[in-house]
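The other protein chains are all here in position, but one chain of the complex has been omitted.
And now, chain A:
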Amino acid sequence: MAAHLSSGRVNLTALREAGRRELREFLDKCAGSKAIVWDEYLTGPFGLIAQYSLLKEHEVEKMFTLKPGRLPQADVKNIIFFVRPKLELMDIITDNVLREDRGRGPQRDFHILFVPRRSLLCEQWLKEQGVLGSFIHREQYSLDLIPFDGDLLSMESESAFKECYLESDQTSLYHAAKGLMTLQALYGTIPQIFGKGECARHVANMMIRMKREFPGSQNSIFPVFDTLLLLDRNVDLLTPLATQLTYEGLIDEIYGIQNTYVKLPPEKFAPKKQGEGGKDLPTEPKKLQLNSAEELYAEIRDKNFNAVGSVLSKKAKIISAAFEERHHAKTVGEIKQFVSQLPHMQAARSSLANHTSIAELIKDITTSEDFFDNLTVEQEFMSGIDTDKVNNYIEDCIAQKHPLIKILRLVCLQSVCNSGLKQKVLDHYKKEILQTYGYEHILTLNNLEKAGLLKPQTSGRNNYPTIRKTLRLWMDDVNEQNPNDISYVYSGYAPLSVRLAQLLARPGWRSIEEVLKMLPGPHFEERQQLPTGLQKKRQHGENRVTLVFFLGGVTYAEIAALRFLSQMEDGGTEYVIATTKLINGTSWIKSLMEKLEPAPF
């Protein structure tokens, strides 16, 4: 079920196992048959920890989604709410509970499981509604870091960036630190900690403090990770704004990957049957899970999209050749061998069919004129061309009322690539946006300004060119097919965050002190003492393992770039990636937008 989690350098199955154990323990506390009422947002992350079968083994008989009104009938002893600690959800629970009281039928016990934390605020809210007392167990399930893949962990905390940089609420950093403590309990103390940014500093401080406060946490596990690198998202605001150009990145940009699943338009996946003439086309979106358990996907996910086509056609040839083999199978032995390989071949064929369809869908978009124009503007900005004046394409997009998020992504990108916009340029964009999309968006623009994404150039100095040149963020000769540098993930732009990781490994940050000072927040190094017996003696040629933790979110393209570094022959470092949330420019900007009333139509 979770074999892909153990495929990497660090076996993350252990983390998943720990999560499952905690879940079982909670379920067993509520003796008897149960129904779970789910906060829908949580079903995705939970799905990565446990399947329904596990719940069923622990007498979960029914599952509902949380919504206002009367709870559905279910002949169970316990009703358990699995929720995030959010006030609006508390209102729904209150409604459920109050209606239950008035109803007839067998008496049921209520419980709440807060994920990832109990919230005093929420409990108070429930109390004010007069229902707090109805809950027998109110507990928390610290689902801090969820294993997504063999080298990828996420907290799936959608608002972490907003909380940290807009509201100065560091709760998600506290969770990150706790998650890291859990990791250390399972995989040993991480001897070296590096970091860049305010939030990184906080997390490191918290880790050190937690360790000091629980001396018992000193464990005797041989450390799996050599280094932890904590990176603030606001050290690199640029990368998520650019359109990702890896296969996985594009799937996410266009369709949005949620908890490793993607929903796709069904047309291209229609089973090809002869003589039906396109009747009965499926209307439900096609849902696919995307992770490294699928051999083909593992191979192509991190490639530049332009290199995916050739792999797919090569695979197609291999598979058809394999199927052809059956004609050559003469002896019983040969036939038997062929048949034994059939299931594997069938799986490979359906995997190939799926990804060919996805690639077609993406190609339709990447070959469109607008995609090209948009990309051209992005690349101009990132390479430092015309970042200081109003851009025609952006104006055109506003005039044509393209989605606001697209506009904001571009304007923010321009602002970041120019260390802030000239006041006149900024005012012009603001005016056009407000006139076209509505004045109330002034609130969103304000948020973006606070987060540093969209701002006037204050110092009158543009640092970006220096940063770009020193860190070699723009590479003119990019090889998309056989990359030799991480810049292939954005077809020219090398993600700043990953460059920092790369330079840390070799030759070390001392070589870029000047640039580090231009980026926001402190950079630092900490060491955690290991008992003598646990100090590592590295075998010759053995790679170091670095955990890179992105505070505020990471994109699939950045992950791809780190995987590329892991696989470099003389790289010397393998990376495991952790984050508060998997993001792309759209989901990220969306999280910063002011929630407005839905339009009247």
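Here is the rule we go by: contacts are C-beta pairs under 8 Å (C-beta built on N, C-alpha and C of every residue); 3 or more make two chains touch, one makes a residue touch a chain; residues count from 1.
Convention: contacts and distances are computed from a predicted model.
Going by its UniProt record, the hidden chain of the complex is named "Spermatogenesis-defective protein 39 homolog" among "Zinc finger protein 511", "Spermatogenesis-defective protein 39 homolog", "Small ribosomal subunit protein uS9m" or "IBH1-like N-terminal domain-containing protein".
Within the set A:Gln170, A:Thr239, A:Asn259 or A:Asn418, the residue that contacts the chain not displayed is A:Gln170.
Of the options A:Glu22, A:Asp95, A:Glu123 or A:Glu526, the residue whose C-beta touches the omitted chain is A:Glu123.
The missing chain, though absent from the display, is touched by one residue of A:Leu5, A:Ile49, A:Leu153 or A:Met206; that residue is A:Met206.
Think of the hidden chain as still there; on chain A it touches residues 85, 87, 101, 107, 109-110, 117-121, 123-124, 127-128, 130-137, 139-140, 163, 167-171, 173-174, 177, 202, 206, 213, 395-396, 399, 401, 427, 430-432, 434-440, 442-443, 446, 594, 596-597, 600-601.
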